[in-house]
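Presented below is the structure to which this report refers.
All protein chains but one are shown at their positions in the complex.
Residue numbering begins at 1 within each chain, and the chains themselves are lettered A, B and C in the order written.
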Amino acid sequence: MPAVLSTHSYGKSGIRVTRVTRGTERHEIRELSVDVRLEGEFEASYTLGDNSQVIATDTMKNVVYALAHGRPAEAIEDFGAALACHFLDEFAHVHSAKVDLAERPWRRISVNGRDHPHAFEGGQGELRTASVTASRAGLRFEAGLAGLDLLKTTASAFSGFIRDRYTILPETADRILATEVQARWLYGRSSRVNWDDAHSRVRRALLETFAGHTSLSVQQTLHAMGEAALVACAEVDEITLTLPNKHRVLVDLQRFGKENTNEIFVATDEPYGLITGTLRRA
Amino acid sequence: MPAVLSTHSYGKSGIRVTRVTRGTERHEIRELSVDVRLEGEFEASYTLGDNSQVIATDTMKNVVYALAHGRPAEAIEDFGAALACHFLDEFAHVHSAKVDLAERPWRRISVNGRDHPHAFEGGQGELRTASVTASRAGLRFEAGLAGLDLLKTTASAFSGFIRDRYTILPETADRILATEVQARWLYGRSSRVNWDDAHSRVRRALLETFAGHTSLSVQQTLHAMGEAALVACAEVDEITLTLPNKHRVLVDLQRFGKENTNEIFVATDEPYGLITGTLRRA
Amino acid sequence: MPAVLSTHSYGKSGIRVTRVTRGTERHEIRELSVDVRLEGEFEASYTLGDNSQVIATDTMKNVVYALAHGRPAEAIEDFGAALACHFLDEFAHVHSAKVDLAERPWRRISVNGRDHPHAFEGGQGELRTASVTASRAGLRFEAGLAGLDLLKTTASAFSGFIRDRYTILPETADRILATEVQARWLYGRSSRVNWDDAHSRVRRALLETFAGHTSLSVQQTLHAMGEAALVACAEVDEITLTLPNKHRVLVDLQRFGKENTNEIFVATDEPYGLITGTLRRA
Partner (left out) sequence: MPAVLSTHSYGKSGIRVTRVTRGTERHEIRELSVDVRLEGEFEASYTLGDNSQVIATDTMKNVVYALAHGRPAEAIEDFGAALACHFLDEFAHVHSAKVDLAERPWRRISVNGRDHPHAFEGGQGELRTASVTASRAGLRFEAGLAGLDLLKTTASAFSGFIRDRYTILPETADRILATEVQARWLYGRSSRVNWDDAHSRVRRALLETFAGHTSLSVQQTLHAMGEAALVACAEVDEITLTLPNKHRVLVDLQRFGKENTNEIFVATDEPYGLITGTLRRA
């Protein structure tokens, strides 16, 4: 046999669960999509078709539903930890369980200026994410966000870059900067974290820095955003930001006898710049 | 020749345009996607390859950019009318011009509780739409919205429906009702309309009715929403609502020794009920 | 009450069904997505919340599953007719039932040059579609295809169009022509049709005409394709073609000291031309 199975894992992805907490006055709703992924002693299922150590992925789905029941309207980090620990506690041959969670936000509908007790709008756009990994060494918590669209119409420049025979991009002192933020940050192992509050502080630092920063490049804005997040949330050890540069291309209107002083742009999806960086607490 | 060209039209779709209005204190941003569609005397391009009456779709795109320039941060209905009229005014052989517009909303980022003058978040989710048709008989204005996710956790029932040999759905007095509203409404030709205000009144009527209505079926909720829109906005002659029933399926937890009293659900994308209806002012 | 319910319909969409026909030697597989839509006397469900005439959309889904069982590996037109007739036959208050079907193709995997009896590849890309409407007046059959990508690298020109102050597109005698064909055709009511054979003849006519036609415009190619379909299939009364112009934009390489003689292009998704036309048998 020429082959060695060097790494392997398996699990269930896209487990959607809606949790309603039915208070006497008002209802809470949380909608998640959960992925479960296990590593451990599953080689025989690959090499021999011996399933005696296999936890069916259908069972993983049921665990998500069953554990969601009876729990409070908690942060996704806590729910993820409960799930990850379940698999480690129940099965000695599981080495690690990774649970990825993504929550779509629902906002209460405002009726006559008052929040409605059980009717909601939203459910699209930005996601709050978490990734909880349980291993025999302990728990590891990452949190994040995805799908957060940000745009500024000025206070963004890009100049001084290398010019060679393939460079035609003009330098600019004033452009639109638009991105769809993907952020993931790692909490320190020793800290007790208020997940909702920490998430809110990191998110606010990212937004306010994006807004207030005078940008010389996406790279520089990324660094400023990451630094601000570390300042705003001492519980965070490390943050990774992925910022696509969602170009707004200035339209040449001179051909139609008009001067376009940064007013009319075309949004393009492809190609796009993609800038990433990880900042660690020094 | 066996074939007659019975109907035909052509145009440019997906023309994206970003308009920045640069005030001294603050900037406005509007991001649209525009479709232009013409009907008229274009038969010869189909039957003979004679392009002498063809306005190139690339030219349509340029018209969108050029007309966007220098205009105020107006409602999409007004921009659509300017575009549609351009083609009718310029070309005698155009019989009608239809312009569909969809606007993605951007909200100002709040920094220390104050709206930022030039930084924005959002850009996903709900769209504001309009469809302006210019013909030799005049202008026709439709407005609408799409991608508006609504959900209520209670005050929704479904019972009393036909039971036959293929019916297994249980009756329910209390279910989650979730939908993604698509609405289009037609303004009366005689009215002077404040487009932004009218859109806001229709939208609020749809949301508040969804929230407050005790639903016996999606059909009944649709009717109540449409009626409320007609009441809220006298300028509207007719409204069409399309409401997918985005099912939240109650999970059977009895198999795991738990009672699920409307707390744990699974969101499913397919299949989905699809309920439509058009209400006209009597 | 200010509102009149002028039109309404409802149904179930996205009903996916996989049918395996298990022969002794080999298996057949058909995978469909089905939409059912009913019109009839359903007003009271909208206006009064009276569901006594409502066939639950969940029941429609069950009918699709149940009727799929025991039938041969038939054409989607026949399955659609069985479904549409079911609702008309069972319920006197249903005025019309429209069934839309889309089939994803699976091809047998070739092993040592021989078709495998029960293993398949594919399942993406082009769809075969049908739309069967049953009313008290009889059955109406439309067939079609969608998602068929076609491209030719030459034998396509576009010139002689109107030039005005917004026109910058150069004339061209040689360009790439690419499209994603959506076609729908209507069968005559009197004809007995071999659905698979008719579909195959129309499809071949569309492809061969696209390939062989020397195109002066997308409009002209559309007309030629439609005409060829009517010639190839006498059972078809009418065909509607929707041809997006999926632009391949010639890249300016002169800036890099190179001459681009129709070799290097950029595919763009937006904006795109959109050409439609309906041809009827004269």
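Here is the rule we go by: contacts are C-beta pairs under 8 Å (C-beta built on N, C-alpha and C of every residue); 3 or more make two chains touch, one makes a residue touch a chain.
Model, not experiment: these values are computed from the prediction.
The residue from C:N62, C:S96 or C:T242 that touches the chain not shown here is C:N62. Hidden from this view is one chain, which touches chain C at 16-22, 27, 29, 31, 62, 65-66, 68-70, 106, 109, 111-112, 116, 118-126, 147-155, 176, 178, 207-208, 210-212, 248, 251, 253, 255-256, 258, 260-268. Along chain B, the points of touch with the absent chain fall at residues 165-166, 168, 255-257, 268-270. Interface residues of chain A facing the missing partner chain: 1-16, 33, 35, 37, 42, 45-59, 61-63, 66, 90-91, 158-162, 164, 166-169, 215-220, 222-223, 226-227, 230-231, 238, 244-245, 269-282.
Quick note on the criterion: only the chains that are shown with their structure count from here on.
Listing every chain that touches chain A and chain B alike gives C.
The greatest centre-to-centre distance from chain C, using averaged C-alpha positions, is reached by A.
Averaging Cα coordinates per chain places chain A and chain B 29 Å apart. Mean C-alpha position of chain B lies 24 Å from that of chain C.
Each chain gets one centre point, the mean of its Cα atoms, and the points for chain A and chain C are 37 Å apart.
Shown for chain C are the residues in touch with two or more other chains, namely 166, 168, 269-270.
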